[in-house]
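The structure under discussion is supplied below as structure tokens; questions concerning it will follow.
Removed: one protein chain of the complex. Kept in place: all other protein chains.
Labels A and B are assigned to the chains in the order they are written; within every chain, residues are numbered from 1.
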Amino acid sequence: MSLLRLSDVSARLGGKAVLDGVDLSIREGEFVGLIGPNGAGKSTLLRAVLGLTPSSGEIDIGGTPALNLSATARAKIVSYLPQEREIAWPVTAERLVGLGRSPHMPAFAGLGERDNAAVLRAMQRMDVAEFAARPATELSGGEKARVLIARALAQEAPLMLADEPTAGLDPLHQIALMRVFAALAREGASVVACLHDLGLAARWCTRLVLLDAGRIVADGTPAEVLTQARLRDVYNIEAYIGEVGGGLVVYPLDLSSLPDAQR
Amino acid sequence: MSEQARYAAVLLALAVLTLSLFIASLTTGPAEAGFRQSLAALFVDEGDLMSLVMREIRLPRAVLGLMIGATLGLSGAVLQGYLRNPLAEPGLLGISASASLGAVLAIYTGLSATFALGLPLAALAGAVIAVLLVRAMAGERGGTLTIILAGVAISAFAGAMTSLALNLSSNPFAALEIVFWMLGSLADRSMTHLWLSGPFMVAGWVMLAMLARPLDVLTLGADAASSIGIDMRRVQFLAITGTAASVGGATAVAGAIGFVGLVVPHLLRPLVGSVPSRLLPASALGGASVLLAADVLVRLIAPGRDLKLGVLTAIVGAPFFLWLIWRTRRQML
Partner (left out) sequence: MSVARIAGLIVALTGFCGATDVFASGETAPKRVVSMNVCTDQLAMLVAGEGQLHSVSNLAADPGISVLADEAGRYVVNHGMGEEVFLMGPDLVLAGTFTAQPAVEMLRRLGFRVEQFPPESTFEGIRDSIRRMGQLLGRQERAEELVAELEAGLDDLLREPVANLSVAVYSANSYTSGEGSLSHAVIEAAGLTNITDKLGIAGVQRIPLEQLVLADPDIVVLGEQHYEKPALAQENFQHPAFRAIASGDRLVRIPDRYWICGAPFTLEAARMLRQAAGEVAEQ
């Protein structure tokens, strides 16, 4: 069964087409890297799935048309990590992570045993258990980011949509996060993450989807998608593409064609 | 002490404070009667004048003080959580002023004389318009500054329209009543006022109470909240209608009373671990305490002069507001 299926999805923002006839299907156990230059429509694609950006076309979540799902039912299948890392009030990190359990809780009930266990699991996975009792607003940028990812993990939805989850993380935690997502995929869940770091995407994702100007221009394994020609066409960059220890390595080197002024 | 126990202790302390001030309000007044005598006259009706005073003058005043204070505290806490903005408050956002305008139009056109419910309904309509305007101005990610500026503009406009309506009235007393509508008072309110506004306030509270969990989740922002299963349209409906109904009902009988909704949630937030849902009952009790205290004070400071409540709340609230701006100015720019 596919967790997510988009067919002919288009979206416009301010009269401009941001998504243009996107077809995409996500199965269980995939770690999909959504890549593409700025403005390609990556964030809009994730937002369209959640109904945050109006779109045309069909979107099925867990086999049901998204429009027929209640917000709670949808939240049990899809979790989402927005690009903006908003924490409005100085609540403790633990409480913040616990918010991810809301769709599983009956109205007016507190966190149950299962919820507490899920919160603890998520915090340990993101290496933030030690901050549990601290006000989340007082954490450093990277720590906040990890707490917020833990919040999305605590939701324990089979599909996670993450918008630039590695932004602001140090290399250790970037790699740790990639490992967590890869592990989730092995456990049968799926992750779709917008990524700018092609190196991370190449090394950890099971599948890459390359967006350009609102269209999917490539969809496949990292090795299939990340070719010299595509990187030149889509990103206008020259990159080193090689292999280390059985894994793909992509390292951007320079612009393909310099703007006149810099030539 | 565990977090839960601490929260329970805070609520208990606030409840005791509110109850004491409620009794203080019942036993304060120009009529010189002892504490026991006053309360006895309230519970046992021997057909004497003191019972009449207690039941028809002091009781509605104290109950209205309690309910209106709770409304202001609760709606302040909800607006701050909903807009994720520590400066949000019915007074500053122009909601009270617009509700006043609605009430003024209902009273001075004679609508409320022929149709009693017209008064709270018109105040509610005024409040709804103000909340919708602020919401529209704030947009998806309304900055603090945008929201406050929108509130200033709405307040100024509603205030001017209120003054205009009262000045144009052919009744020479109307113009003097601008002060009441801008600053609020509970002097000589009756049970009639309570029956008229109470249901609106209670209905508003129920709607606002349903926002407890959504407000918690909104700590993460509207997009994240929506993805965690919060129906943002429902939240918006409840926040707008609940605020408008409760603040509209309160303003219709007591005028616009500022700053309670700003100060109370702020003082109590650290005591409840900043959790928005826990702030709701705490702010309701805190708001009730503050307004009851203010209403006792106006009777002690200037008996027989009908000092307006808004004067006292502004004396405390306005410097507090300045201090808040001082503290949050980095975020605002």
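General observations
The rule is short, and it goes like this: a contact is a pair of C-beta atoms (placed from the backbone, for glycine too) under 8 Å apart; a residue touches a chain by one contact, two chains touch by 3 or more.
Computed from a predicted structure; not experimentally measured.
Here is the thing to keep in mind: the chain we left out touches B in the whole complex.
For the chain missing from the display, the contacting residue among B:A13, B:A31 or B:I301 is B:A31, taking the whole complex into account.
One of B:Y7, B:Y82 or B:Y108 touches the chain omitted from the figure, and that residue is B:Y108. Of the candidate positions B:L19, B:M50, B:V202 or B:L297, contact with the unshown chain belongs to B:M50. The hidden chain makes contact, of the residues B:L145, B:M161 or B:A187, with B:A187. Chain B residues in contact with the hidden partner, per the touch definition given at the top, are 29-31, 49-50, 52-53, 56-58, 107-110, 112-113, 169-174, 176-177, 180, 187-188, 190-192, 303-306.
As a working rule, only the chains that are shown with their structure count from here on.
On chain A, the positions that touch chain B within their shared complex are 47, 50-52, 70-76, 78-82, 84, 86-92, 95-96, 99-100, 102-103, 107-108, 135, 148, 151, 155, 161.
Partner chain A is touched in their complex by these residues of chain B: 81, 84, 141, 212-213, 216-221, 223-224, 226-231, 269, 273-276.
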